[in-house]
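With one protein chain withheld, the remaining protein chains of the complex are depicted in position.
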Amino acid sequence: MSSIMVSRIRQKQIAQMVASGKRLDGRGLKDYRPIKVETGIIEKAEGSSRALLGKTEVVVGVKVEIGDPFLDRPDEGVFTVNSEFVPLASPEFEAGPPSEESIELARVVDRGIRESKAIDLEKLCLIPGKKVYVIFIDIYVLNHDGNLIDASSLASLAALLNTKIPVYVVEENEVKKTNDYIPLPIKNLPISITLANISDKLIVDPWLEEEEAMSARLTITFDKDNRISAIQKGGTGALTPQQIMEAAYMAKEKAEELRKMLVKT
Amino acid sequence: MSSIMVSRIRQKQIAQMVASGKRLDGRGLKDYRPIKVETGIIEKAEGSSRALLGKTEVVVGVKVEIGDPFLDRPDEGVFTVNSEFVPLASPEFEAGPPSEESIELARVVDRGIRESKAIDLEKLCLIPGKKVYVIFIDIYVLNHDGNLIDASSLASLAALLNTKIPVYVVEENEVKKTNDYIPLPIKNLPISITLANISDKLIVDPWLEEEEAMSARLTITFDKDNRISAIQKGGTGALTPQQIMEAAYMAKEKAEELRKMLVKT
Amino acid sequence: MSSIMVSRIRQKQIAQMVASGKRLDGRGLKDYRPIKVETGIIEKAEGSSRALLGKTEVVVGVKVEIGDPFLDRPDEGVFTVNSEFVPLASPEFEAGPPSEESIELARVVDRGIRESKAIDLEKLCLIPGKKVYVIFIDIYVLNHDGNLIDASSLASLAALLNTKIPVYVVEENEVKKTNDYIPLPIKNLPISITLANISDKLIVDPWLEEEEAMSARLTITFDKDNRISAIQKGGTGALTPQQIMEAAYMAKEKAEELRKMLVKT
Amino acid sequence: MSGKIRLINGNGLRVDGRRPNELRSIKMEVGVLSNADGSAYIEQGKNKILAAVYGPREVHPRHLALPDRALLRCRYHMAPFSVEERKSPAPSRREIELSKVIKEALEPAIFLEKFPRTSIDIFIEVLQADGGTRCAGTTVAALALADAGIPMRDLVVACAAGKVDGVLVLDLNDIEDKEGEADVPVAYMPNLGLISLLQMDGSLTIEEFNQSLNLAMEGCKQIYKFQKEALRSRYVTIKEEVEECLR
Amino acid sequence: MSGKIRLINGNGLRVDGRRPNELRSIKMEVGVLSNADGSAYIEQGKNKILAAVYGPREVHPRHLALPDRALLRCRYHMAPFSVEERKSPAPSRREIELSKVIKEALEPAIFLEKFPRTSIDIFIEVLQADGGTRCAGTTVAALALADAGIPMRDLVVACAAGKVDGVLVLDLNDIEDKEGEADVPVAYMPNLGLISLLQMDGSLTIEEFNQSLNLAMEGCKQIYKFQKEALRSRYVTIKEEVEECLR
Partner (left out) sequence: MSGKIRLINGNGLRVDGRRPNELRSIKMEVGVLSNADGSAYIEQGKNKILAAVYGPREVHPRHLALPDRALLRCRYHMAPFSVEERKSPAPSRREIELSKVIKEALEPAIFLEKFPRTSIDIFIEVLQADGGTRCAGTTVAALALADAGIPMRDLVVACAAGKVDGVLVLDLNDIEDKEGEADVPVAYMPNLGLISLLQMDGSLTIEEFNQSLNLAMEGCKQIYKFQKEALRSRYVTIKEEVEECLR
């Protein structure tokens, strides 16, 4: 039997289970896999974390440099999110320039942080128009077992909360590094929740085989005030407006749970 | 019948017709296809145009920025010509880095403009050795039905004639943009004429199927004083010196026609 | 008979000969092929040379520019070694970004020069932290008949010895080129010796077919005081510690020979 | 999104004079390029976008072919002169992401299973950008697919809603997109009632999001009429051309 | 290598308090990633390195397949956050060279001829770098190969020796590597008594080199014990898991 046929049969099986309210790994439709977040795992990075979502594993490192602000935001620091699907994480990943999935992941995480104003960029300006902090958030996927977006968002936020930035003094229009460090100023806590549509039912936190069986995916990012900061639909299927709103309410609930859990750690 | 055989038969048919002084689309050997040039079609660009040569369609946008002069020409502005064979224009075009055809096209158009001194580069210097206008001429091929060089040259010239550059004032060795615009200083009008050798006869303005049937192509660019500014032979065949001179005289005649037409519009 | 089988038979033949102390081209196990080094062959380069090791041919050009020092070495000039395996040198070489073999070659040559402190980098600083000489050493392989490392090291050293750098004067924190030239300050003469392990015997200077038959390669670079500056093991086989030390003593002997020969020319 | 510029005036009108629920002026044309199997052009506000479809055709490189359906590919690309500062022609990360979401917006509408082992390639070229190019690009690509004769379950039509100066508005332009509080691009299949593209950035309550979603769908329904009209005039033109040939 | 910083103190101890012939603290774990056919993790000093092995599997692209043995490929790569200054994720020339020498260090240990027309792909990711990553990367990759069940003639274990402040030392850390007088990374197959990786930079007499080589081999033999222990605990874990399933 070809591997395509095997995977078809498997997908059908998953779809039938979800249709009857069950999941192959025993979870309820609204259950996340076990979540584990560690921080400070890369001592040489200014911030770092490792998030496990079941077998999905993501490491995020934060590096802090000094650079130029954007022309249209002279008084603000700068951050970028980059994601690497390194080939040790999955037989599907290849070395080389970032895939479109990897670029989408980084941009969705970026939007969650940016639109919720999680990093207080105004506090990251040293010399207006000239020198600002530049924050590099690097997402490193180590094992891909589905729902990379939520794992990466969580790891990124944890790494940012863990980040210490070196203190600089400004002398004669030049910046000079001191030996002091202060925490990166964080003013919001965006949490991404991803749902998948399988058999016209919504499940949260799809794992790899569920991602192969799903028709569409919806990621909704909530900020600390339960406002939506970012949404991304993925996958080659479509959703009804009713499903979308159902997903939004479900995601809000899960986001509160995850935020509490994160703040505790 | 394979598509290669079909195209061979078609090429033979075209060659036989040209040998008897006729063309498949009813044109005389020295006739251009209908030419249409519009300008100002991209409001956000400092200059723009759209040229149609039969079904061949090219859009050119001109963007103006401030940058550094070349080291050996500190008192002159800079221009570059770039060409994109975007894949919507032809089943033969692929996304990715520019093909050698696309690079050749851009360089032939560039030489026509540069050697005829069409742009008055000396008027585009703001601070000698430091700040000059940089003119980006971007050729965008939208539909490829042959003779991209003439269509692109015509569109580029029309776009340059349509270009307005922002006025800058120089204050304390810095440039400051004002709200005023002046026309880009143009001092010559290079016109490219492309001929093809089919059955040892010269035809002007080959369309796509004629390009497939031709043995060689010759592009001659004349300036407003009927001097030659640039020549480019293309194709895998060869020409006699007599054919080349015949082509030169034929091209001169057509260049005058096209220049008159362009100035009228 | 397939070409793979032919080459297998050939490799076996070479291995048997080496086992009995002989080589296909008549050399003794410790003999280099005829070596020829010419310098000053590229007048436009600040230094240049051409080295022949039998049929292996390498040209090295040295260009000198002014640039920034490294942040952690503000008082030193900079040099880089680059290597091109241009496709005219071998049916195995392809155009495109450098292969890993080409990168390894450049880095081994670089280490020999750098670790022996062959170039007196401290004399190549013009304005500390701001302007230093930048030396580009470009290795151009023209014919690949084996042992590119030794040929390239020899050619690089010869080109450096041949290099004249333009004299600059420093005026008000700017550098100005004069018409004078002085020799590049050289303070050591690293010589690379490459040995191959075939049939558990060590031979020096493997040619192309021996490289295909060898299990491992060892390159040892000696400086003028007979100290080791760099070592690189290559190939998919392994060596005993005894072989390595035997190779080191053999290489030392050959390095002295080659250095004498080079200084004579 | 700093919101420092005033985007809604005292009369409740927007910077370009529109009412909150008003679309920009829209112009569409089908069958505009002779080489492509299908093509279309849209102007929506100052957006000027071309789409072309090639296929179903042989897949190149071949190993990408799918045994049970057509491979759908989409490239969204901006001309260097389409934006204020000249854009490098190399695809940016933004263009790569938008290519993906537009492809996923169109895919549910196409009967890909009818053309196994082939590819259908969609090329979207933004000649001028003025906010909402992913939506207008989706709308015009759906027209190009229809023009190519690709069998579809429904047309796909896209439009954004969002929030500027505290007001929910339809079809944001460039400045509203950049300076407003939220942007919700939506692609919709009106007959199927399904949403195939949904993104959002900014800050909205769930209720505001719900309203934005509905507003965007209303906009889609209006644009859908333009799509059908554009296809109809193309059909009439072809019919006239055929009749002329037969005369 | 300028040697301006004092790397050996009055008591003959090194900057991190070690004696000259003392290894850094080492931690290894096998079978750490679920997708890979084999995987392992090492911490050696502040080095933190993961290795994964995929294969033997179908070669892609196919024309690279070898008729008589497996194609061995290796990618050594550093995470952007693994070093002081953020590193671009694109592979540097250094990473390309190290990928090659590590591949050549592992190749003699593997029975490649047992798996013709397949590929065995080794991926080494340096999460944090502290000097000696090529050696620790080789050591951990050998564990990942073993974990993947690839038949091997011997384990490969690697360690550097070198010279700092005139003293021959084992297992150089970052500052000793950068500021010391010589660095000699060695990969060794202890049961076969063969050396499969050997590099050196700096300045050593032949005699010093001989001593460094021997010191490095001694280090390798110690690390080899950690490797075997890590494999043993992995085997025990798997055995326990299987027994639990059977219960």
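The letters A, B, C, D and E name the chains in turn, as written, and every chain counts its residues from 1.
Operating definition for what follows: contacts are C-beta pairs under 8 Å (C-beta built on N, C-alpha and C of every residue); 3 or more make two chains touch, one makes a residue touch a chain.
The structure presented is a predicted model; accordingly, all values stated were derived computationally and were not measured.
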Where does the absent chain touch, in terms of which shown chains it meets? B, C
Of C:Glu76, C:Glu115 or C:Asp145, the residue that touches the missing chain is C:Asp145
Tell me which of C:Gln11, C:Asn82, C:Ser215 or C:Thr240 is the one touching the absent chain. C:Asn82
For the chain that's not shown, point to the residue among B:Ala106, B:Leu124, B:Met214 or B:Leu258 touching it. B:Ala106
Mind pulling the chain C residues that touch the left-out chain? 41-45, 48, 55, 57, 59, 61-63, 65, 82, 84, 86-91, 95, 136, 138, 140, 142-145
Can you list where chain B touches the absent chain? 4, 98, 100-101, 103-104, 106-107, 111, 114-116, 218, 223, 226-241, 244-245, 248-249, 252
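Going forward, only the chains that are shown with their structure count from here on.
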Would you kindly count the fewest steps from chain B to chain D, each step being a jump to a chain that touches the current one? 1
Write down the chain pair in A-D, C-E or A-E that repeats the interface of B-D; the criterion is over half of the contact pairs matching by residue number. A-E
Measuring centre to centre with C-alpha atoms, which chain is farthest from chain E? B
Taking each chain's centre as the mean of its CA atoms, how far is chain A from chain E in angstrom? 31
Could you grab the centroid distance between chain A and chain C? Build each centroid from C-alpha atoms only and quote it in angstrom. 48
CA centroid of chain C to CA centroid of chain D, Å: 58
Chain-level touch network, classified as line, ring, star, complete or other: line
What are all the touching pairs of chains? A-D, A-E, B-D, C-E
